[in-house]
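So that we are looking at the same thing, I have put the structure below in structure tokens.
With one protein chain held back, the other chains of the complex are shown just where they sit.
Per-chain residue numbering starts at 1, and chain names A, B and C are given in the order in which the chains are listed.
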Amino acid sequence: MQTGRKVYLDYAATNPLAPGVFEAMLPFFSEAYGNPASLHQWGDMARQALDESRAKVASLIGGAPEELIFTGSGTESNNLAIKGLSLGQQAKGKHIVVSAIEHFSVLHSVRTLEKSGFQLTEVPVDKHGVVDPDEVKRSLRKDTVLVSVMLANGEVGTIQSIKDIARVVKEAGILFHTDAVAAAGNIPVNVKDLGVDALSLAANQFYGPKGAGALWLRRGVRVIPLLDGGIQEGGKRAGTENVPTIVGMGKAAELAQKDMPARIKHCIPLRDRLIRGLLAEVKHSLLTGHPSQRLPGHASFCIEYIEGESMLMLLDAHGIAVSSGSACTSRALKASHVLLAMGLSHEVAQGSLLFTMGMDNTTDDIDYVLGVLPQVVDRLRQISPLYHKSTAS
Amino acid sequence: MQTGRKVYLDYAATNPLAPGVFEAMLPFFSEAYGNPASLHQWGDMARQALDESRAKVASLIGGAPEELIFTGSGTESNNLAIKGLSLGQQAKGKHIVVSAIEHFSVLHSVRTLEKSGFQLTEVPVDKHGVVDPDEVKRSLRKDTVLVSVMLANGEVGTIQSIKDIARVVKEAGILFHTDAVAAAGNIPVNVKDLGVDALSLAANQFYGPKGAGALWLRRGVRVIPLLDGGIQEGGKRAGTENVPTIVGMGKAAELAQKDMPARIKHCIPLRDRLIRGLLAEVKHSLLTGHPSQRLPGHASFCIEYIEGESMLMLLDAHGIAVSSGSACTSRALKASHVLLAMGLSHEVAQGSLLFTMGMDNTTDDIDYVLGVLPQVVDRLRQISPLYHKSTAS
Amino acid sequence: MPVYGEKVMDHFMHPRNVGEIENPDGVGDVGNPVCGDMMSFYIKVKDNRLVDIKFKTFGCGAAIAVSSIVTEMAMGKTLEEAMTITNKLVAQELGGLPQNKLHCSNLGADALHNAIKNYLEKTGQKPVGEKVT
Partner (left out) sequence: MPVYGEKVMDHFMHPRNVGEIENPDGVGDVGNPVCGDMMSFYIKVKDNRLVDIKFKTFGCGAAIAVSSIVTEMAMGKTLEEAMTITNKLVAQELGGLPQNKLHCSNLGADALHNAIKNYLEKTGQKPVGEKVT
């Protein structure tokens, strides 16, 4: 079964490092091990490295270096944004608006705030996972203090018209945050163009290391820190900085900015080849997310009558790494809230299969998958009571 | 001035990696880059690495692996402990007790809780920085829900009798947390011996990487998470795990457990040589912290009539890296609350100088410092208006 | 660390007794798509013994492995014996299952029991003892 061939198609889960990123981090694991808070040479080296990384990451998204807060993950950036901005403004009101397909780090942060009296409106999405700016507008209230809509969704790849959404929110004088964790570093993202007040990003989504996220926060916007302690990160995020990881994020940002057009050019044809091929080879399958407004390396589907985890396991036995939004693959055993919000039934959502590709993938990889997948699907459909019933009827 | 010689004596700020730690992390920056949440081979590798690290770190402190929550720093562990445990029990009461010399990540976490109605009692320390268990006992109230006293202080090296403090707290049926960030990995720490409910530690204090902390939490103790999102870390700390860094923490824990006696044996003579030498060579100087109940590599002083930052800078020019608790060296421009709590005047506290040594240091390093420091002190005293006045009077 | 142990993987990769039985003596279903797993068991009974068992399963790896091993465990048993197979025993026989798979995916014994009950009902017999899981 195991052919020895390995094809990683789970870039949305995490990326390998781009060439050059690890090399940039290396000195900070050895001689340059100082703490940026220290006032001696070791501290100087670390501080300088932080400053340089801050400039690079800020440049990737068109912000100012002083506006950037380094965090430990995309999740932490979102928690800091949602909780920190809401609590910073609770004197003004306690109503928050988010889309129905936000990442759990946004949704569950709001749930936590609900326990202390905040109220939530979830804006729905259409069948492609698109948020209508007019729906956002209708959801705004006098006591709305924060709106958060993600830039791109990691599960279905849909890219929102954040600029239009931000406009209606800013017209109402309300703070707007966008979770750009799945987008930043992969497609052009510019905080000024977008007109947002806060933006989350994470290094391991653009060939940088795990453990490095950032929140860009427009100058002057008040945020209540999540982590209290020393005055690292301008007093907005205490704790000794993870210098090597931040340096890796800086290098990854620099490379992402430089190589973005080439990367997009590499990924889109692979994605489109997979989408075309899969829909042709596997009957009763459908593309999830938007057909064109989607992330370059992102191809997500539902394969009917079978379940995601078992597909994933059989593909894994062929050396192919993918993920799924099925209930069985989630540790909470719930089908993807994103797929359900897009109107898919539980039954169809169970067949979720997510291929996300990157710079290490080739056309051959895609063709290999297109060779293996139909067998896998057939095999599971032969076992499935649903398939039998459906074909019989 | 610059002799080319470099002597790092700022281990309390952060440690270099122990030999073997980086090597253990290495695969997780390259081929084993998967996300532990993924259900394929890449995920399997990452998950296995997490499990192994968890076992090693738990073993270092005598806890069970399932009781360990990985975080991004000692600061985060303390925030999670203080806020998470207090909020988890606020139905029972809103009073918290901590010592006056806690790290800011503890003190400022309590300050944040005070904004939502919690009350704080700060237990004083004696001139050696020691907390009296009876003082703790007297501070307890019916509505006390959490007591937190640090195991060892990073600024003055004093080690508390946590076991005795924990006993009076547990007798009252109250949760007890200890910040062992400066202690764990450097001196024997066992959660069962100590009788605590929660304990914070951080890898970069025992030759592990920055960006890896942990909170040990006794089974069954309720904690409200700081970071909401996915169900990583048993739902207690969301966000993609920083796998390489956690692996580094695991390796560092394994080495710390194995090499602890040798490390202590290496550090204590260096520390004592420095203390003896400095007090003899530099008049008007005093040891801060406890004379014997102190961390193995920790020697802290106040040098009268001069200020810490200028000493630090001149030592840096001689390649010697140290730190200080003077107002000038803190970004907030406040003298160390630890030194003030021990009864030192602002003037004396300004002369704070902190040498913390580790495995890379030698007797020669200490002798080099003892050669350089008296000149540095003399030179600054020649400039100091206080010294003139004091010697004239 | 793989999520599943070796025996689970073996039954998942090579499931025994997949399929349907034409004119079965009993049919049992469990599960629903919200939970994520659905199993259909078909049995053939002769002289109060299970002489053939087949299953079809929609669901995760655990659900498929569970179904497969249940058919092996029950094959040739009397109905009374088969009713003593519990979900817990099935998990043990598989060498353990991940904690979160114990409830939703480990319903093979229930599906088998449903098929047996269906047979007993159809043939007008009274139910035989079922161990609590």
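Some points to look at:
As a convention for this text, a residue touches a chain if its C-beta (ideal position, glycine included) is under 8 Å from a C-beta of that chain, and two chains touch if they have at least 3 such contacts.
Since this is a predicted model, take the numbers as computed values, not measurements.
Of the candidate positions B:Met25, B:Ala81, B:Val97 or B:Ala327, contact with the hidden chain is made by B:Ala327.
Only one of B:Ser77, B:Ser323 or B:Gln350 touches the chain withheld from this view, namely B:Gln350. Only one residue from B:Ile306, B:Ala341 or B:Met357 touches the chain missing from this view: B:Ile306. Although one chain is not shown, part of chain B still touches it, namely residues 1, 305-307, 309-310, 313-314, 317, 326-329, 331, 333, 335, 345-347, 350, 382-388.
To be clear about the criterion, only the chains that are shown with their structure count from here on.
For the pair chain B and chain C, the distance between mean C-alpha positions equals 55 Å. Chain A and chain C have Cα centroids lying 39 Å from one another. Between the Cα centres of chain A and chain B there is a gap of 34 Å. The set of chain A residues touching two or more other chains comprises 309, 313, 329, 331. Shown for chain C are the residues that touch two or more other chains, of which there are none.
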